[in-house]
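A single protein chain has been omitted from the complex, and every remaining protein chain is retained in its original position.
Chain nomenclature is as follows: A, B and C, assigned in order of appearance, with residue numbering initiated at 1 for each chain independently.
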Amino acid sequence: MDTNPRDDFNLMIAGEAGQGLATFGELVVKALVRSGYYIVVTQSYHSRIRGGHNTFAVRLSTEPISTSRDALDLLVAMNSDGVRLHHDELAEDGIALADEKLDAEGARLVKVPFGDLAPGKFANTAGLGVVAALIGLDQALVDDLVQEQFGKKHPETADSNRTALENGYAWGREHLPRAGKRVKPATRSSTPRLALNGNQAIALGALSAGVRFVSFYPMTPSTSIPLTLIAAADKMGVAFEQAEDEIAAINMAIGASFTGAPAMVATSGGGFALMVEGISLAAMTETPVVIAVAQRPGPATGLPTRTEQGDLELVLHAGHGEFPRALYAPGSVEQCFHLTREAFLTAEASQGPVFILTDQFLADSFRAVDPLEVEGLETVPVPVDAQPVALPYRRYEVTDSGVSPRLLPGFSEHLVQADSDEHDEQGHITEDHGVRIAQVDKRLRKLDVIQERVIPPDASGDPNPDLLLVCWGSAKGAVEDAAAQMRAQGHSVGTLHFSQVWPLVPEQFVPALEGAKRVICCEGNAMGQFARLIRRETGFHIADTVLRYDGLPLTPEYILERCCTT
Amino acid sequence: MDTNPRDDFNLMIAGEAGQGLATFGELVVKALVRSGYYIVVTQSYHSRIRGGHNTFAVRLSTEPISTSRDALDLLVAMNSDGVRLHHDELAEDGIALADEKLDAEGARLVKVPFGDLAPGKFANTAGLGVVAALIGLDQALVDDLVQEQFGKKHPETADSNRTALENGYAWGREHLPRAGKRVKPATRSSTPRLALNGNQAIALGALSAGVRFVSFYPMTPSTSIPLTLIAAADKMGVAFEQAEDEIAAINMAIGASFTGAPAMVATSGGGFALMVEGISLAAMTETPVVIAVAQRPGPATGLPTRTEQGDLELVLHAGHGEFPRALYAPGSVEQCFHLTREAFLTAEASQGPVFILTDQFLADSFRAVDPLEVEGLETVPVPVDAQPVALPYRRYEVTDSGVSPRLLPGFSEHLVQADSDEHDEQGHITEDHGVRIAQVDKRLRKLDVIQERVIPPDASGDPNPDLLLVCWGSAKGAVEDAAAQMRAQGHSVGTLHFSQVWPLVPEQFVPALEGAKRVICCEGNAMGQFARLIRRETGFHIADTVLRYDGLPLTPEYILERCCTT
Amino acid sequence: MPTIDDFGSFETAWCPGCGNFQLLEAVKQALVASNIAPHEVLFVSGIGQAAKAPQYLNCNYFNGLHGRGLPVATGAKLANPALRVIYESGDGCTYGEGGNHFLAAARRNIGITALVHDNRVYGLTKGQASPTSQQGFETKAQPHGVFSQPFNAVQVAVAMRAGFVGRGFTGHTDHLADLIAQAIAHPGFALVDIFQPCPSFNKLNNYAWFKNNTYMLGDEHNPDDWEAAMKLASAMDEQIPLGVIFRNDRPAFESQFATADGKPHFTKQVETAALREVMGKYA
Partner (left out) sequence: MPTIDDFGSFETAWCPGCGNFQLLEAVKQALVASNIAPHEVLFVSGIGQAAKAPQYLNCNYFNGLHGRGLPVATGAKLANPALRVIYESGDGCTYGEGGNHFLAAARRNIGITALVHDNRVYGLTKGQASPTSQQGFETKAQPHGVFSQPFNAVQVAVAMRAGFVGRGFTGHTDHLADLIAQAIAHPGFALVDIFQPCPSFNKLNNYAWFKNNTYMLGDEHNPDDWEAAMKLASAMDEQIPLGVIFRNDRPAFESQFATADGKPHFTKQVETAALREVMGKYA
């Protein structure tokens, strides 16, 4: 057993809903990120408000990381189930902490006298102190954080929180084996990193691109996107509304966008299903709109708080009739930010619906993100200026690119007329067969506008490898990590990650597919949807897949286990 | 110019909405079918109630036919636009008829003194007489029909109708060149054929299979399916309801089916888009339901009264999450009947959603259909009998086939518990990862049940041809006719028609694709959706397509013109 | 005679102190009082904390989609009018996502009992405003407080001439059980809107609030009097009456069809003679 400080450490907080586990976890995360660590959080929770067994796992490292690990160096059990269910996940030298009052036993289980350290409602703060002491975090830094977090709302609790934290620290330093010696200290960067999960990054990306309208109907795991936007709405000038249903949400966003506000909605599978008609409306009226779909396992209500990549085909084909679209599938929290920006710009450039496919795993996964540049970022060019149009103004003028001049109602004397029926250039309803053909062709030409902006897949590892792992969206970290582990064992392995899954430009990746001896597609679904999409578009048949559909994210371990057997 | 009676004749009635054109057309159709002719009707109408330019074209023949023709042997113009817009479609020896009061001119235009023949409201009956005289239909037969049609509702008009018809006949025999000598008489069969359009055939197929519930929200061109069912509802014991929206329609059908009634809904693209979440519910709860989608051009409201095959990909991927389904795409009115029956049986066999993809062209196209056998037809086995189940009863028992024992609530003491969440065998909500996997696998195994019943594509023409025309759904007639014409010109041409477009069983058709020198996929859409589905499933790339998306159906002429240039 | 125990007792996913527990009890009592055995009733629900209720009962159930329970229940009742169908779900599910179906069900007067857990909040999704939330109620989604007028389901149901309209409170379990039993006995659409405290997310309308702002209707109110009912129904914020607000004897929707004989049609064979007759119309 290596007892030197390690640069990588894996902890889990386990308990039931209603115990403040997520708040506790988010404090730990912030403390770690402020201390300079990189982190990857994996949250697992039940679809209930109290009770149920939930976990909040944080892997931390002094180096950039992109995936979680299984073996636990520290388990913080908030109830006896926490010990019972996770004790065997402890690493060889891992330790577990639990309140001394809990009925729990196990090797390397340290009982903490929380009752002595702090009164009930401050127990989590004491717990934070214990954990921070074990890892060796700077006490002043953690104290600042706690004051910041609770001070605003409850100034009267400042002293109690401080004392609880101090007691936790003191107890931890004294009683925990190798406290402060298990983890290498990290370097605090001068410009502090952000602790962001995927949904927060999507919201920040939208704000930076100029989003001015968000409508939504609450649905796990998408709700934190609008909630993040709403928290910033007054500051950033964002109009918002919780709609009566998802159909209203998408139609509101279309109305807002038609009027001029860069607009988005966020939902999950079932709510998205209700937006399908609205998607087609956005396409026909050529109204830009960004739709974030945070996937969870289906069909129907499925597993509401778990993760899956099962809605690719649905989103790709949603909407009756035919029209172009773009689908982004971020693979990291940073990509959530950047691709959401891209989604807004593409939506405006192509005047139509653009999608962001994320999932519960990425939505809830906190990471340490290098400061995001905000200066000089491109924002959506809102067409408030009516000068440049040719007269008479025709909203659906047939152009070479398929993109017609977009004006906003009320900003000039030109009338802006949008129609969900087939229409002529003016926007008037028509049944003329020739006009129909011209308008269909015009709309479909916009696919080229989207195609010009396509983000090519990201290759890593060996070129022309023996094994190429293909993946998309949130599977990125797990797949790249699995590949790295295989390479470390001497295998020739490459990866190909698609952060844009539509449109596909075969020249960008078919050579890589053909250059590999063997190709495996790793997806969080049961049918290998992306593999069949690649075959449809290129003819290349990826016969081997590693699929996961039990509600949990793909992990390196899961992939490694199956790559050797398939 | 051949002046012998012909065995094939093409007539068109043209006028505006509100002139009773469809009623007139349907009378002509019935008279022709009763007289023993085969027919193909093509209706074209605007999305309005009065005015607009509508046509009702009937091709008739003494031999079976499956497609329309362009050149008109007879044009019946109900307004001057009728002459203006269609006169140049007249064949060399074709004639046009118009009221003498209309301001219309043209070669071979015969002016009819309708005012003299009958008072205003009986003018259409007189017109029927004129047309019948020209074709040479038996006057007593047509008289019976007219009395039958109007007699029930308005017995007081019997005499006026009879006189109008007589006058029309007399005038026609006297004034029309070659009246009664243009068309060969047909042989009246002893068991009379039915005059059915696609939607009526779907409804009759459903009734024969045992449909007991239909819910819908009106939407062109699907509405005549529920209206046909409703007209027969009291006689056949069918419960029905016009729902408040399409979401209610699909959920009502699911509720009815869960309770025991074989159930269906009918809609078109936009309404179907609203049912997408419900489809997923049917899949998750394993409730049989048949969904008829009558396609029209999109996106959004599109061209509400025109035709397209643009929603294949939408229907194939509708519903969040992953589950098996079947898609039937009838190519003829007879297939509408038989495949709807098949849809009901497959829905029950696989306990899930099954789709019928039709379109405006087929929906409205009347044909002469040989009498449909009703004796001994298989009907949906409704599981009212609780005896055979293993106890304790578990609605979602994991079985080899994936199909679990289905019981009906209230028919025994066994409790039937269905859940849209992931559930255990009992139907209770669960978040257990193992149970999740078992239930996903169980559901997906039902794809085999569907696959065993797959209807292979229909091949016609030359085996291993120089040119193979692939098509699906309503394109059948046009494609087979185009192929026949090419063969008549000495080319080696085959066709492959898919009346079931999902699941695809490659062995059933890949040899045929590979055996042809050149393959062209003919589809009524802009993106070649079926061609890319074939590539996705087989890798076979059909690079050549003949696509139509102007709102009109594929015709042999359209295909022939493009086969030579693509 | 069924007993309370026949309906089982299950571990729930509800929070301690939630009004749903009393509601579940009241439902069981009402079923027993109505002499309904577990297999004789079909519960249909949507999605939400409330909608889980049927999972905690021995009964037939169909736990459908968020907002879409009423159409499922309607289809079930139309297919088998002999089946007793009870819809149970939350305020968000019924009046938010499902608002259109609520209107339609009330207008139809379809023979369904509708039990709505009205906690004036979206519980399962962690505390956004629901259609019945009070103006000013602050949440993360409504940081300036709710702007909209709350949805008064009782009043709208009275306006639609629903067959039976009542309001209950989980704080008075016996009264509630009796109200539910009356609703079950009514042949048309019977709405019981049930005040149900959600201690986790609605601190505004808590147990004490509901207790202080409601009163029980006595005999002085005649539920057959539509105008009186309309007046009573308008109370939303204080002096809110509990009990049967409105009742009428419009025929139940499913009883009006020409073929209605109270039995399902699907148990009968397809009649070939009838089918032949139907087809004959197209010859």
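The rule we apply is simple: contacts are C-beta pairs under 8 Å (C-beta built on N, C-alpha and C of every residue); 3 or more make two chains touch, one makes a residue touch a chain.
A quick note: this is a predicted structure, and the numbers were derived from the prediction, not measured.
J.: Of A:Val374, A:Leu391 or A:Ala488, which residue touches the hidden chain?
T.: Spelled out, the listed residue whose C-beta touches the missing chain is A:Val374.
J.: Among B:Gly136, B:Gly168, B:Gly270 or B:Gly477, choose the residue that contacts the chain missing from this document, as touch is defined above.
T.: Touches the omitted chain: B:Gly270.
J.: May I ask which residue of A:Ala17, A:Ile135, A:Ala186 or A:Ala261 touches the chain that does not appear here?
T.: Considering the complete complex, A:Ala261 is the one touching the chain left out.
J.: Write down which of B:Gly106, B:Pro218, B:Pro405 or B:Pro503 is the residue touching the left-out chain.
T.: B:Pro218
J.: Considering the whole complex, which of A:Val110, A:Ala239 or A:Ala459 touches the chain not shown?
T.: The one listed residue touching the chain not shown is A:Ala239.
J.: Which one, A:Ser80, A:Gln139, A:Thr163 or A:Gln417, makes contact with the chain that was left out?
T.: Missing-chain contact among the listed residues: A:Gln417.
J.: Tell me, which residues in chain B touch the chain that this view leaves out?
T.: Interface residues of chain B facing the absent chain: 18, 46-52, 217-220, 223, 226-227, 230-231, 233, 242, 244-245, 270, 300-301.
J.: Which chain C residues would touch the chain omitted from the figure, given the whole complex?
T.: Chain C touches the missing chain through residues 97-100, 103-104, 106-109, 131, 144, 147-152, 155-156, 159-161, 227, 230-231, 234, 250, 253, 256-258.
J.: What residues on chain A make contact with the chain left out of this view?
T.: Within chain A, the residues touching the omitted chain are 33-34, 192-196, 200, 204, 207-210, 212-213, 215, 232-239, 241, 243-245, 247-249, 251-263, 277-278, 281, 285, 371-372, 374-375, 377, 379, 382, 384, 408-410, 412-421, 427-429.
To be clear about the criterion, only the chains that are shown with their structure count from here on.
J.: CA centre of chain A versus CA centre of chain B: separation in Å?
T.: Centres of chain A and chain B (C-alpha means) sit 45 Å apart.
J.: When the centre of a chain is set as the mean of its C-alpha atoms, what distance in Å lies between chain A and chain C?
T.: A distance of 37 Å separates the two centres.
J.: Two or more other chains in contact with one residue: find those residues in chain B.
T.: Chain B, residues with two or more chain partners: 247, 277, 281, 285, 419-421.
J.: Could you check chain C for residues that touch two or more other chains and list them?
T.: Only 47, 65 qualify.
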